[in-house]
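For this depiction, one protein chain was excluded, whereas all remaining protein chains were kept in their positions.
Chain lettering (A, B and C) follows the sequence in which the chains are written, and residue indices restart at 1 in each chain.
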Amino acid sequence: MVNEQKKVMMEVKNIKLRFGGVVAIQNVSFDIQEGEIRAIIGPNGAGKSSMLNVINGFYHPQEGEIWFNGEKRPSMEPYEVAKTGIARTFQNIALFKGMTTIENVMTGRQLKMHKNFFWQLLRYGPAIEEEVQHRKRCEEIIDFLEINNIRKTPVGSLPYGLQKRVELARALAMEPELLLLDEPMAGMNVEEKQDMSRFIVDVNEEFGTTIALIEHDMGVVMDLADRVVVLNYGELLADGTPKEVQADQAVIDAYLGVPH
Amino acid sequence: MYFRETGQFKSKYKEELAAFPIFEDKIGIAIAAIIAFILIPLFGLPGLSYEFTISAVMIPVVIFTITTLGLNILLGFAGQISLGTAAFMGVGAYSCYKIMTIFPDLNALICVVLSGVVTAFVGTIFGLPSLRIKGFYLMVATLAAQFFLEWAFIRIPWLYNYNISGAIEVPYKEMFGIVLTGAKSEPLTRYFVCLAFLVVLTWLASNVIRGRIGRSWMMIRDMDIAAELIGVRPLTAKLSAFAFSSFYIGISGALMVFFWLGAAEVESFDINHSFTYLFMVIIGGLGSITGSYFGAILVWVVPVILKEYGKSVFGIDAFIMENFTTILLGVVMLTILIVEPHGLARIWQIAKQKLRLWPFPY
Amino acid sequence: MQSGDAVLDTMPKLLARNVQKFGNSPAFREKDLGIWQSWNWNQANEQIMFLAKGLIELGVKEGDHVAVIGRNRPYLYWSLLASQHIGAVPVPLYQDAVADEMEYILTHCNATFAIVGDQEQVDKIQDITEKLASLREIVYVDPKGLRKYDKTRLHSFEDIIHSGMESPSSIHDQLQDRIGKIESGSTCVLLYTSGTTGKSKGVVQTHGAIIGAAMSANEHDGLTKDDYQLSYLPMAWVGDYMLSVGQGMAAGACINCPEGADTFQVDLREVGPSYFLGPPPLWERIKTSVYIRIQDASAIKRGAFNFFMNHAAKVGKDILEKRSVSILDRFLYFLGDIIIYGPLKNMLGMSNVRIAYTAGEAISSELFDFYRSLGINLKQLYGQTEASVFLTMQNNNEVYADTVGKPIKGVELKIGETGEVLYKSVGSFKEYYKNPKATKETKDEDGWVATGDAGYMDENTGQLRIIDRANSVGKLKNGALFAPKYVENKLKFFSNILEAVLFGDARDTCVAFLNIDLAAVGNWAERNNISYSSYQELAAHEQVGKILKEHVEEVNKDLAMDPNMSSCQIKRFLVLHKELDPDDGEITRTRKVKRSFVSEKYADLISALYSEKTSIATKTEVTYEDGRKGYLEATVKIVDATLYEVKKQDKNAA
Partner (left out) sequence: MDFLTYLLTGIFLTPFAEMIEMPDLFFQALWDGFVSGTLYGLIALGFVLIFKASGVFNFAQPILVVLAALALISFYKMGIPAWLSVVCVLIMFYALAWLIERLILRKLVNTDGNILFMSTVALSFIIIGAAQWIFGGRPSSMIHKELGFPTGSLEWPMFGGGVYFEMLDISAAVVAVLLILTLGLFFSRTKIGRGLRAVADDPQAALSVGISLNQIWVIVWFVAGVVALVTGIFWGARSDVSFALQIIGFKALPVLIIGGFTSVPGAIVGGLMIGLGEKIFEIYWGPLLGSGVEGWFAYVIALGFLLFKPQGLFGDKIIERV
């Protein structure tokens, strides 16, 4: 929870993103403080996912800067961004269909494993030690998210709710500083939503991971998020605590569809 | 039915990560090894002459398993399609030939390995387009490699030391007093050399695939966007796949010329061979080492044996048998694609799973 | 066991011997984080000593009662042993007991400390803390979810181990001194009986009794340190205590704990134990699951299964008991073993089972023969909490479905006038805790203990045969014998019937309640596409009634063959609209029917059965999983069953 003025982990300054003629994001700036759960909400097509992709280095904004841990971040490729400790889950699931649950979670450890090609060839000594050590870390995460009984099932055959949880496990395996969740509860029933919210809070408290959460369900946003950014048609509409944002007239109009 | 897994529990992660965790699988592998290393060299295959079995069936199938393994790493594990396999085998063969002529006293096996390394470089270069394009377009790019290299094998005399016939002959090589290559070499020794290569390369491949690098390939294959966002650098993953796969294909090319054919013209590296190797991988099963074995055995051994039986038993001449086997290959390929797109490996996996659950269905 | 063991009469001595003789062989194993974590005796001993010292530092004094609640985990078994080492008395409780059940036991034995498995147990105890005046500290093993709890009287298992590790040598001396004080007669464990009759009683067992009974049981079956078993039964049941801690420690065998409650089948297969004990309902559930799963198999598999199973039914038992069998049959059985029996045992995780026991209640011969014909050496044993379980056990070559074996070493049996079985054994209990009256009632001056079961010595097998609970064996109005348990077991043999309750004491005819087995009947309904939305609706379905009528009449025909049992034939019966449930107090945790409670609660149904009514509307109280109470209304139909004449046949036709 955020009480006093905390160190800012990431700051996004007047970002402008265009796809050909279509303006996806129109000079938006906001910050994410360390250890907080920052929600990004807004109607469909407001630019939420695009903003996430900008942070992720998947889209390169035409203008604007991204500051991470106090330094200005040069324009990076997605895998470089991942190295700096930013992980994410996807709106519509992007699991590796050809692998089982445990293998998917192990992929989260790629950045942490370094044993060179020679050792990999022999898979002996340091290489296997590294594999075992990271396998144990994955098992702890599997235990944490209570998906032990689907450890060996191929992810393709898992129900929707469980696939979302495996994706969260994979992101956690990267032990990120900043975790980007793209509508983690889309398409879930009430019980699954409760479980996922509990896990998100646990992750925030147990591992101290800062979380940027895109979510439609206002109920979830209200009780999970410390601060909320509201986007609409690619512009920043409001930024503040859930209560402030809820009372903000511009936000209510945007959601109730006053013609813009 | 065959499996008795009661009491086989894992108390260390290492056991869990082993190549063959279940005891019964270890028995299966041991039986296969006995057949390959002892039974066939001693008795050959039933109904076929011993000489024919070794030099016309076993040596090629072992070599083609290495090729299929290489292509499977590229296509099955890393998801990068390539129609240039035969050409890369050619690179392996010619580079081995050049190495042997430039360094005459170098041991034959080292030459083969070095030719693999050379092919790995060449393969990586031709793998560069995979960074920009994928899927179907990449296939056409590899076709460019295939035709360009075929052209190079004829048009660059340096490759075949300017001898008029344009083909490369195999020099006499021996190691520890055993004659390895050249006319006087025993088929059996050549068979064991190839088999040794296959075993070592399979072990290395299975290690790399189950490790960090193999996982990065599979990530790229399944969902390259997600892989990139998790920290896998597409460039390193794709090019390492091309390099590693070309290393295997280069070695198999060198082995084909120096330990089987005894000489090589360009035709043995043409586009049709590339298609056959592609068939081996697809029929065998993408993304599975055992699949590579099944594919090579089915696609190579069955036609050869059919031709042999056709000739000796039904007296049909080779030409008709040749066509019959091509049709048969096409038909088997189609059935596999329709019935089980993941190839024999998946059929084997399902059968194994059924046996493990016997007598219950789930 | 070797002669030198006479002196091994306390848990600390046993542990010391195991460390000394079997130091590096596995002592405890648990499936956790995907693999089987294991500790050998040296490592286990080290952990137990640290835990003991940690508990001393926590303030556990000699004679204190330490409650141990949670699913089977090595850490909790260590807690039992560590408490014994510091002279305290461990009191294992059922982990799925409801809060007020726990409250009764915790207040009765005024436990001062509690070592629990996870957050669920901590919550239950904290709900009732005001009522537990004596409880001071709680130690939890799994920290998940407990981060935010107020830690004043709550400690993590790691911290206790840690404090024990760093404890000063004075604590060490205190530990040695306390170990020194423990001898054969001191209290080893306090086990609460599942109490089929009213409130459960606390059975005080001494070290000597537990170890004596365990040693003679091990000797009877020749169990060594390699005969391990899977500890899946509730830790509070004497069966688990005797098998895991008693026999395990006595033989130096490894104690294996499953990953969780729901992964029993997978863990059983992975561990592949050679020694297995299970109550009849478990054997029934496994057999039903086999038949249900095989129904969905392909025709060939089903065909092979039925063919070989029939062959096994014919010849299997003889082969197991080494009797002569024709060459063809033996070959067919050998073939069957490769195709069906071997894989079946493998799928059930019982391939390596050398010795399997059924206990707790009688078992139908059909179910019993099913396992023996497969080559699983299932045997009967009889005992009770007060006797540290082991009273009579069958030898490998004298196995029958309806007798419970001969008394083992150190046990003497005699039959009282009322037909009640009495025993004097090395494993007899010291007393009922704070209940001298009950102690005197069950244990007379010269040590004979009343079992509360009626039975007699069978002439031709020389083994004990249990008919029924002493107090429930009654007389019909016309004086004929009324043995409800005997009939109920025959009814429960049918896979469709989960539970049956017979009434007839001091009446002129017998009547019965039946509970359908939702899994089996549900599967049957599905295949005959009969739709049903609830258990109640399926139970009331008239086609289900017809099938159960056939079952009852088959039992009546069977009873008619035995002259002194034919009077127990069922004249009328009804299918209960709700499952008898432990939470409603109708059956115990190990599914034993609480007969008096049931007859009070359903008095209206019983009277309807004895009247001419063909259906009865009733309203019954139901407890839901989270403890809320609700009411269930239903009109239950009553069905008449045909009775059969007593046929003049010789005795052993039964």
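Assume a contact is a pair of C-beta atoms (placed from the backbone, for glycine too) under 8 Å apart; a residue touches a chain by one contact, two chains touch by 3 or more.
Not measured: the values here are computed from a predicted model.
Colleague: Which one, B:Phe23, B:Phe103 or B:Tyr137, makes contact with the chain that was left out?
Modeller: B:Tyr137
Colleague: For the full complex, which residue in B:Tyr2, B:Phe43 or B:Phe148 touches the chain that was left out?
Modeller: The missing chain is touched by B:Phe148.
Colleague: For chain B, which residues reach the chain that was dropped from this view?
Modeller: 81, 129, 132-133, 135-137, 140-141, 143-144, 147-148, 150-151, 154-156, 225, 271, 275, 278-279, 282, 319-320, 322-331, 333-334, 337-338, 341
Here is the rule we go by: only the chains that are shown with their structure count from here on.
Colleague: Have a look at which chains touch which and call the overall pattern line, ring, star, complete or other.
Modeller: Shape of the chain contacts: complete, all pairs touching.
Colleague: Among all chains, which one's averaged Cα position is nearest the averaged Cα position of every protein chain shown?
Modeller: When every chain is reduced to its C-alpha mean, the one closest to the whole-protein mean is C.
Colleague: What is the distance, in whole Å, between the centres of chain A and chain C, each centre taken as the mean of its C-alpha atoms?
Modeller: 49
Colleague: Can you work out the whole-Å distance between the CA centroids of chain A and chain B?
Modeller: Inter-chain centre distance comes to 42 Å.
Colleague: Hey, what residues on chain A touch two or more of the other chains?
Modeller: 135-136
Colleague: Going by the contact rule already set, what residues in chain B reach two or more other chains?
Modeller: Residues 12-13, 16 of chain B touch two or more partner chains.
Colleague: What residues on chain C touch chain A, complex-wise?
Modeller: Touching chain A from chain C are residues 33-34, 144, 147, 259-260, 262-263.
Colleague: State the interface residues of chain B toward chain C in the complex, per the touch definition above.
Modeller: So the residues of chain B touching chain C come out as 1, 3-13, 15-16, 357-362.
Colleague: Where on chain C is chain B touching in the complex?
Modeller: Residues in contact with chain B: 29, 31, 34-38, 269-272, 293-294, 296-298, 301, 304-305, 338-340, 342-347, 349-352.
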